[in-house]
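Here is the structure we will look at, set down as structure tokens.
Note that one protein chain is taken out, while the other chains of the complex remain in position.
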Amino acid sequence: MTIGLTHYLILAALLFCCGLFVMTTKRNAVGILIGVELVLNAACLNLVAFSRYRVGTIDGQIAALFIIVLAAAEAAVAIAIFVNYYRMLATIDADKGDELRG
Amino acid sequence: MNVPTPNTWLPSADELHLFSPEFVLVGTIVAVLVVPLLVGRRPEVPALIAVLGCFVGLVATWAVSAQVADGPQAGMVPPSAGATPMLLADRFSVFYQLLLFLALGLITWLWLIGVQKRNGTDSTAERGGPEFFVLLLTSALGMMLMVSSLNLLVLIIAIETASLPSYALVASDKRSRLGAEAALKYVMFGATASAIMIYGVSLLYGRFGTLDLSVIASALDARYAELRSTVATFAPVTHVGVTDAVFWLGLAALGVGIIFKIAAVPMHYWCPDVFQGAPTEVTTWLSVASKAAGVGLLLRIVSLFTVTGPWPPPNLPPAVAGHTYAMTVAVLVGILAAVTCTVGNLAALRQENVKRILAYSSIAHAGYMMMAAAIIAAPSAASGVSAPTYNAGMAAVIAYLFVYLLMNVGAFGATALVVWQTGTDHLSAFTGLGRRAPWVALPLAVCLFSLVGLPPLGGFTAKWYLLLALGKSAATQPWLWVLVVVAVINTAISLYYYVRIIRQMYLRDDAALPAFRPPGGGVALVSACAIILLLLGTLWFSPLGRRAQALASDVYARPPAAHAELSHPM
Amino acid sequence: MSTIELLLITGVLLPLASFVLLAFVGSKLGKPASGWVAVLAMAASCVLAMVALVQWQGLDAAGRAAARSAPVLWATLGGMPIKFGVNLDSLTLIMFFMVTFVSTWIFVFSVGYMAGHSDEIDGVSKFHRFFTYLSLFGFSMLLLVIADSLLLLFIAWELVGVCSYLLIGYYFHKKSASDAGIKAFVTNRVGDFGFIIGLGMVVLFLGDLSLAGAAEKFHHEFMAGGPLFSRTFCGLSLATWMGMLLFCGAIGKSAQFPLHVWLPDAMEGPTPVSALIHAATMVAAGVYLTARIFVLLTPEAQQFVATIGCITLTLAALVAIVQTDIKKVLAYSTISQLGYMMLGMGVGAWIAALFHLLAHAFFKALMFLGSGQVIEGCHHEQDMRKMGGLIRKMPVTAVTFLVGVLAIAGVGIPAVWMPGHTPFGLGGYFSKDEILAVAWHRVYGENHGENEVAPGAEIQNPKSRIHNAEAAALRPEPRTLNPLLFWIPVLMAYVTPFYMMRCWWLTFMGKPRDHHVHEHAHESPLMYVPLVVLALGTFVSSYYLFRPLVAAAAPHPFLTVSYDGAAAEAAEAHATMISHGAHAALATRVGLAFAVGFVLAWLIYRKGLAVGEKLAVALKPAYTVLVHKFYFDELYGFVLIGGTMALNAISYAFDKFVVDGLVNLSAFVTERLSWFSGMIVDQGVVDGMVNGVGRGTWTLGGLVRSPQVGRIRNYILFAATGVAVVVLWIAFV
Partner (left out) sequence: MSGEAIAFYMLAVLAAGSALGCVIATNIVRMALCLLGTLGAVALLYFLMAANFLGVIQLIVYAGGTLILIVFGIMVTSRMYGEKLKPRRSEALIGALVVLALFAGLVAILWRGPWVTVVPTEQPNSVAAIGQALLGTYLVPFELASVLLLAVMIGAAYLAQPAARNGRGTEREE
């Protein structure tokens, strides 16, 4: 059995779903961020797999490259906001921030 | 010295000129960073530079508008064989540049007033003048590129460029507990949405083998043509568009990112919380610019499906035409639009916080604007409608956005003045405002009535053009009537909560609350908005419509597949 | 722009100027001065209107046509020009005059009325604000009157709505007043909703929003059998729907069934506001609108209008019988009279309906101001049961009020009525009579050959060209109306004098029932001068001043029906006239209604006053009403049994028949039914519906925001659920 596109896609889908689940269940804000990283990894895996098995250009790889950069940027901003949040509320529990509601 | 390899490429002067507004913005960012190092961190310095940048940017935009007068120009076409343009410049994107520069200028104004009014001088460093403007300008850059990108990768990066600085902006008042909470929610929700969107883009890449929107558009065309021939020979083919599950999945996931920017249902949850928690000038920026860019992007994406030629297609049985890509997208967008504006208006009814009311109102307005995106079929003479040369939906959105900018800047600006004075944004802070600060209350009332859409104000003009566009298209696509009815019902609902604020200002009073003198600059800002709204509803009623039509002419916003004039001889 | 137009436009702008002035420097002008500014502006408008009216009367047909100048292009909307101009015709002028005249005196009255009030609310003076709103109201109404485009009309319409909200809720610290303001506003929005959709249809199918242009296109469309007439929805042509939807606006503003609920509540506003809303401006706007869109109404739509009017006038008249609040009696009587006007519109009595509107404006303003005088004089006592015998303390008020009562009751001597002769009678006599006569004609009349148009002939009319075939299809033909639409209003014509006389008698005659109230009662000149003026106006403003002017403005002779006696105008040469038989029939049926009504009211309340004092102390008002409505109850019991509520009445009838006998039965049934229509229909069902919609929306609002729990993870979960649903849909559907 040769490894084809679908294998990678299913793996990516699994990562995607894990990431989404992490985002919805982790109360630690950093945990939510980790979920986001998982989803982004799924997208990158998809892109590279398509690039490799179907398209045959390096476009997919380049896109994945940019997404890695974006993930880093996003993490930087998110961590800075977490630090700020932690400073204000003295916790990293995302559920504690529920003053804004209704 | 290395000899440049053939693939290394610098865009031509023409191309660079085409995107000079963006370059002006980048230049302003650098200036905002560098100049304070030279002259000191006074808050006026970065603001002044930003305003200056806006002016230069407007001039550049004007120059570009002359360049795109003949039609859309594709830009940044790489020299390699088969390469496709990355960016597009047309009147629609020029309009967005104009809008964003205008919004930038107004927000800068508001920020300056806020700095002076809110905390006194000792904390100006706290407000992070240069940092604030770097973030603001960068997000503006992202928003401009969102509307003019022709490539999904550029699109993603543009959206992130618009979003990431916005997250930071929400937390820019570092001593605000609510601001910190709002920023956390915003960044988390935004990261989720963009992650889903990126996953969707990866699927679209797999489906079409390209990230280029023009190629995707022509692939859709090809599929459409294939479909027509199939129908001619093997009728009936059912669910032609719907069988393409991967495509729809990718599109839906991409849509998640877009409607997150618009704050439409079901990705609207962040909006009220963030709008309430963010500093008011940032809220204004998000409600105006971020939303506007999202709507523009939606129109661009949706217009990929624009069916050129008569509608419904003559050789397609109506039952099948109902299942084409275009029809499905239109109906989905229409449903989202209807739900969005209904949810926004209903949820606003019971709010007690003015910023939150306005947040929900902005959700509702996003819904109205999305309705225009449901007008998808190109108007044509064959269907019996007199053929305008412009895209009615786009023209309506252009008019709407312009008015919306003024209404929201006015309403949020006045709210900001009250908030800075009283320290609270609860509805009770507005009690007796008609007596305490008549020059804030009156423009605010005008803006609110305009948000309702009462004549003779700009809001009415905007809704009028929107409903007119919907009604005209409904002549050939009767389902659009539903949207018209929903919009009208929603207007009636929305009246209630806007009038609540007005009632609080004029019909409630409490002698214990002192009158106050709002800062002159702030009064000037909100009054200017109110006066222009009044003019837009009266004297400038048809000029606005004409201008919007002109800006939406020549486009079905379908990116040109390739561009001969600008390709390089290299 | 002709002189007359200039006069009118100036007249419109004067109240606006007053509004702007008061809005900005009103607080500096202080208590009496700011009021006088508003009065001056309105009085100046009134003078201008009079000048314009005199000039207009001096012009012949050609001169009148020349006086109309082309409207100014304002905007072009998708190929449709939007033009604004003055809709110059006799109706505009007379309406303009009426609005300015009545408003002026109401304003004068207001200065007196508001001066007596503590105007400090939460420590902030509101006096000038009241006149600010009044000026804006006056401006909006005048703008509405001169508007020649449906769009401009709509704008003025909305402005009137906003002002009414502000004025009704003027005593905002009173929760009931604030709620009443909101109720008025929201109820009107319900009607406006239909209006807006109707406007949308006008834009789409006619492509012209000017009144004249839309009428022209409508007729053209009719001749061509365009989509407006060929397409149907629920069995009615789109044209009919369009007319009905446009009329929805009038339903809201003129407080027609089922949207009449706001008007009695609107009595929470200061009394001058009630007078302004009920007499000259807001409610009149609905009738005026109907008159202006009359040419866009198909026969089916007209029938709808007539039916609504009939239901309204019946319900309101019955409810008015049992009211004890003096202002509420007047409110219900207004609704009832508006019902008559709408009925008139619906049956084709265009001229009579507007005539009734104008006449009604005078005497209703008079009565409201009179009631304001009473309320003010009696220290804000509005309950008639505590009044009585006030004629000694307030002679001027009582006499002028009586003039109003006589006018609304339609006092006249029918025996003297002969075409061409001078009959005796007050405004309401002629107008209501003519409405009913036209209704009679539509039910039983015969079309005499003399009005037929030669085949193929085309009649030249200054307003529009109408073809023969169209005339045949759109004209209100005799014998096409449901007889109920004639008989119910006729019977209600007997109720009107009854409840008005009851009101007057309880208030002014008999022995004082509450000495505290009676001792302090007084009247002030500033407030009774307007009363006298309006009473004189009521005398003058009858047949010979208003009707010819209104008749000259009739939209098209083919579409309206009128008395033949007044067909002097050349333009009316081909109008549908009703035969003499109608007069004869009416004279015997309703001619002496006022007499019957008055006498019966006197019989009952003369006797009831003695008992009333005792009962007022015992606080058994419902019982008082029940016992002392003997003869009338019997009469109206039959009306209702014959009417739409037959089932209810019969069920009660059977219940009570055995026990109390026929007479008591009718009394009870009538009381029950008026209570029913008041409590159940008015406050229960319709209020419930309106409130229910409001509450439903409110609950829905809570529901919609309930996911906004404040926790980001849950937001993500909601969004993820949305995504999952979409994915599953794509995958498996």
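Going in written order, the chains are labelled A, B and C, and every chain counts its residues from 1.
Operating definition for what follows: a residue touches a chain if its C-beta (ideal position, glycine included) is under 8 Å from a C-beta of that chain, and two chains touch if they have at least 3 such contacts.
Only a predicted model underlies this, so the values are computations on that prediction, with no experimental measurement involved.
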item: Chains on display which the left-out chain touches in the complete complex; value: A, B, C
item: Full-complex contact with the absent chain, from B:P36, B:G114, B:P165 or B:G257; value: B:P165
item: Positions on chain C contacted by the hidden chain, ascending; value: 713-714, 717, 720-721, 723-724, 727-728, 730-732
item: Residues of chain B in contact with the chain not shown; value: 5, 7-9, 11, 26, 29, 33, 76, 78-80, 83, 86-87, 122-123, 125-126, 128, 131, 134-135, 138, 141-142, 145, 151, 153-154, 157-158, 160-161, 164-165, 168-169, 171-172, 174-175, 206-210, 244-246, 249
item: Residues of chain A (touch criterion as defined above) contacting the omitted chain; value: 1-3, 5-11, 13-22, 24-31, 33-35, 37-38, 41, 44-45, 48-58, 61-62, 64-66, 68-73, 75-84, 86-87, 91-93, 95
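As a working rule, only the chains that are shown with their structure count from here on.
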item: Distance between chain centroids, defined by C-alpha means - chain B, chain C (Å); value: 46
item: Whole-Å gap separating chain A and chain C, where each centre is the average of the chain's CA atoms; value: 65
item: Set of chain C residues in contact with two or more other chains; value: 705, 708, 710, 712, 716, 720
item: Residues within chain A bordering two or more other chains; value: 20, 23, 32, 94, 97-102
item: Footprint of chain C on chain B - complex, ascending; value: 184-185, 188-189, 192-193, 196, 245, 248-249, 252-253, 256, 266-267, 269-270, 272-273, 343, 346-351, 386, 388, 432, 435, 454-456, 464-465, 467-468, 471-472, 475, 484-485, 488-489, 492-493, 495-496, 499, 503, 506-511, 541-542, 545-546
item: Complex contact set, residues of chain A against chain C; value: 20, 23-27, 32, 94-95, 97-102
item: Chain B-touching residues of chain A, taken from the complex the two chains share; value: 5, 9, 12, 16, 19-20, 23, 29, 32-33, 35-36, 39-40, 42-44, 46-47, 49-50, 54-55, 59-60, 62-63, 66-67, 70, 73-74, 77-78, 80-82, 84-85, 87-89, 94, 97-102
